[in-house]
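As you look at this complex, bear in mind that one protein chain is not there, while each of the others sits in place.
On to subunit A.
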Amino acid sequence: MQRGLDSETRKQLEEEEKKIISEEHWYLDLPELKEKECFIIEEQSFLLCEDLLYGRMSFRGFNPEVEKLMLQMNAKNKVEEVESEAVELDVSDEEMARRYETLVGTIGKKFAKKRDRANYEEDENGHIKPTVKVKKMFLKPQD
């Protein structure tokens, strides 16, 4: 005697259940709409249309800061030549190297303790350099 359902009837029942479930799901019976690719963008700003200058202006030196700004902003608009020429050097490279050499001495002096400051003397060309001193070791007293 079979208590359980037949495999066939079981399958049929399952199919019927699936049908009911899928019929309960709602869907729109419309054909697939393709989104049209739009080639047109709407902009309400005049900045894109016309190259306008910067709104603040000063003439004949009335306001030097605004004149500086004018040069900056209007140069930004004109993306003509990106002048990547070397920045005009006020100080040459050699001079910079010399300065750095002495800089180490002067800054070092600032951070040296009071006792060590005496070690910084003026050598040769007037550069301040630390003179290496022999550290005083403990001398055992002789009898």
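Note that a contact is a pair of C-beta atoms (placed from the backbone, for glycine too) under 8 Å apart; a residue touches a chain by one contact, two chains touch by 3 or more; residues count from 1.
The rule we apply is simple: contacts and distances are computed from a predicted model.
Think of the chain that is not pictured: of "Sorting nexin-30", "Proteasome subunit alpha type", "Exosome complex component RRP40" or "Mediator of RNA polymerase II transcription subunit 31", UniProt labels it "Exosome complex component RRP40".
Taking the complete complex into account, A:44 is the one of A:44, A:92 or A:142 that touches the chain left out.
For subunit A, the list of residues touching the undisplayed chain reads 38-63, 66, 69, 72-73.
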